[in-house]
Each structure stands twice: as C-alpha cells, then as structure tokens.
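Just one protein chain is left out here, and the rest sit where they should.
Up next, subunit A:
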Amino acid sequence: MISQFFVLSQRGDHIVFRDYRGEVPKGSAEIFFRKVKFWNDDEAEEAPPVFNVDGVNYIHVKVAGLFFVVTTMVNVSPSLLLELLQRIARVTKDYLGVLNEDSLRKNFILVYELLDEVIDFGYPQTTSTEVLKSYIFNEPIMVDAGRLPPLGPAAMFMQGTKRMPGTAVTKSVVATEPGGKKREEIFVDIIERISVTFSSSGYILTCEIDGTIQMKSYLTGNPEIRLALNEDLSIGRTGSSYDYRSSSGGGTVILDDCNFHESVHLDSFDIDRTLTLIPHDGEFAVMNYRMTQEFKPPFRVTALIEEAGPSRAEVLLKIRADFSANATANTITVQMPVPSYTMRASFELEAGAVGQTTDFKEGSRRLEWNLKKIVGGSEHTLRAKLTFSQESHGNITKEAGPVNMNFTIPMYNASKLQVRYLQIAKKSKAYNPYRWVRYVTQANSYVARL
C-alpha cells in the first residue's frame, strides 16, 4: 500500500506530489531528500533505494536525474514498488516523448492525471500506456529533445548515426504529428550491456552480457507481430557454468536464461525460436536475457605503469578495437586511478590523434582519456608521465588501476543474437510500416587489471 508518490528534482523541489492515504506525517519529501543527500557523509556512499526513517519506508529510483519516490507505512514488496516506479517513469515518457525535469514541469497536470489512474488509494491499478489512453484528457506539451541530454538506452541511437530517424524515439505515443497523419512504424532495439574483466595478463576472468530486446510500437490497430531469433539459439547452460571451451565450436548462441514480457506468446518458441506478440502502445522490454558464455570482447585493453626514477612513473594505455571496420564505437572514456600521491600528469597522444582529450582528475586521482570515436580494427595509445609528491614505496602496480572503460557501439552486438525477421500481420497490401531493427552494445563494467 503506497502512502505517497512524489517526484523531486536534483535540488529537492517538488515537481509532482500526490498523497494517497494521508497517513504519512508532513514533510516526508524533505526528510527523504535530506537523507539521500547526506547519506553517510564521510564515506561518500550512495543512499540505498530503500530505507526507513521513523517508521516511514522510502523507496526511490533515479530516472533522468530525478527522484521518483513512494512512501509506505507497511511491509510491502520492495520489488513491486521499484518496478512500479520504473514503470511510472516509462509511461510518463511514453506520453511526454522525453522524460526530464523540463518536460515534467510543463506537463505536471497530465502526470497527475496519470497518477490518479495508475494508483488508487495506494494500490497499483494499471500501467499500460494503451489502457490509460482512454482516461487521459490532457494533451502533452512537447519539449525540444535536441538540446537535452540523452536518456535511457534507446537514446544512444540519436548519437552520430544518420541512418536513424533521431526524433522517433522521443515521439509521444499519443501526440499527433504536425502533418496530422501518424507514421506507421515500429522499433525493435537489441541492447546489450557487457561486463568483462581482464586479468593483468590480458586473460578474460569474467564476462557477462545482459541483453534486452526492447520494442516501441507506433502501429495503429495492434497487428500481430512475429519476431524470429537465431534458429540455433539455446537456453540454459548445462553442466558446470563458465565452461569456456563450449564456446569454441559452431558459434551457436547459448543464453544462460531469459525472461519475457507478459504479452509474448511462446507457443512456437521452442520449435523455431519465434516470439509472437501483439505489441501495445509505448515502450517495453519484449525479452531480457543473460549470457555468460565467452564471447569476443570488442576491445582489448592493455595498461602498464612503470617507475621512471624515484618519484616518477610512466603509464602506457593501449586499446585495440577487435570488431569489423563497419562499426564505430563512440563516446569512449578510459579511466585509470593512479597512486594517491600523484601530483601531476603530462600526456602524450599518438601522432595525428583527432577527437581525443585527456585529463588528470586531481580530486579522485584518476587519469581520464576520452575518444570521440573508434573505428573497428584500429588501435590507439596514450602515454602519460606522472610526478609524485613523495618517493613511491613498494609495488606501484598495487597502488594504481584497475582501468575502466566506457563505450557505446551502435550496430554491433557482442552476443551474436540476431533478429532474423520481423513480420507484421498485414491488414492490406498497401500496408507497409517502417520497421527498425537496431543493435547496440554498451559497456557495463569493462575493467582491465594491472
């Protein structure tokens, strides 16, 4: 039973505040905000998503730099509330096109309308964008998405690639287009977040892919859709997990496990790996999957740190893009913590480097190397000279690292999971909606140890 729902800005302003049961004492939003801001101040820890202050339970998620919070007085399921908060954010995004402080402030009356239908007296009702449509009377006021920071995994498609209609993902599902006619289209995004840890000798210690097939449909009349995946896809790893030898042969995709959206019918999934569904309006995850089978990591990272005199050291960072030249990674950041007594760092980029920047973050004692893009097959290096405030003692490699890397690679997926075809039940011969099947791989935790 939810007592209150509210959205706070990063500064703690109320953007939306709804009390459902009138049982939580006044000032809960302020109590929450203070608690989150000053959680364990000395150790700079983040507040956990669920905590209790004076008998009131506060559950929150952070979306687009905003706090979505519910309070409750009873011992409810935390997952239910966290899922619900995330869903409210998603439904709101479906309506507003983009979700951020600006769009919420402009549309707060519409958000109240949504909240009235989504939760009644603290009980979750419906979160289906489609069902909600008939109860929402406000027209969304659009904000300009262009100058806003991207949000969510799908937003990464807006960066760089000209092939995609960039505004499509930020289109409201209810607003009518300027031309009056709605464009019939459907987006299927295969988004993979990969985690790889390399040992100091470059050997892969752990690797995991957390993938999502996300769908956003703007089709009228809810036609049935068939989504075919790799025919040889197998699910559930038998025998001991982390048996890397199994991956060498064939190139079959073996998922550890997966789950599906409510609307997906799996009748023929076991036979020919096709998912059948009638997509409702709005954005949702058709399928989530996890894979620990070894895969070819997109980047090889080599990092070296060596002493060069009593209070100096040299760092060499090298990254090699191990994917085909058709794909290009963008917004790459490489970070490396250096010994705490490092005073200065001077960098030396490779000759002819374009779109690369370097920085020494004094506060957190980290080297940062940013690259705008990396074309598949290329290799880049960075040298840095460190000056220490004292003589280093002991093993300098234990004082530095590990190297962490962040990147996004559109039109590339590490797992080799493919959408073989996307079939839309035809209403007429002329009916030929746009279909977008897009792949993207993102680093979740890409770490190389020293």
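Assume a contact is a pair of C-beta atoms (placed from the backbone, for glycine too) under 8 Å apart; a residue touches a chain by one contact, two chains touch by 3 or more; residues count from 1.
One rule holds in what follows: contacts and distances are computed from a predicted model.
Peer 1: Looking only at the UniProt record of the hidden chain, which name from "Beta-adaptin-like protein", "CBPO Carboxypeptidase", "Tubulin epsilon chain isoform X1" or "Alkyl transferase" is the right one?
Peer 2: UniProt protein name of the non-displayed chain: "Beta-adaptin-like protein".
Peer 1: Among the options A:Tyr135, A:Tyr421 or A:Tyr434, which residue touches the chain absent from this view?
Peer 2: Of the listed residues, the one touching the omitted chain is A:Tyr135.
Peer 1: Taking the entire complex into account, which one of A:Ser77, A:Ser201 or A:Ser428 touches the absent chain?
Peer 2: Of the candidates A:Ser77, A:Ser201 or A:Ser428, A:Ser77 is in touch with the missing chain.
Peer 1: Tell me where the left-out chain touches subunit A, residue by residue.
Peer 2: Touch set of subunit A with respect to the missing chain: 1, 11, 13-17, 19, 22, 29, 43, 45-46, 48-50, 52, 55-57, 60-63, 73-80, 82-86, 102, 105-106, 108-109, 112-113, 116, 120-121, 123-128, 134-135, 137-138, 141, 193, 195, 197, 206, 208, 210, 212, 236, 240-242, 256-262, 285, 287-290, 292, 337, 364-366, 393-394, 398-399, 401-402, 404, 444-447, 449.
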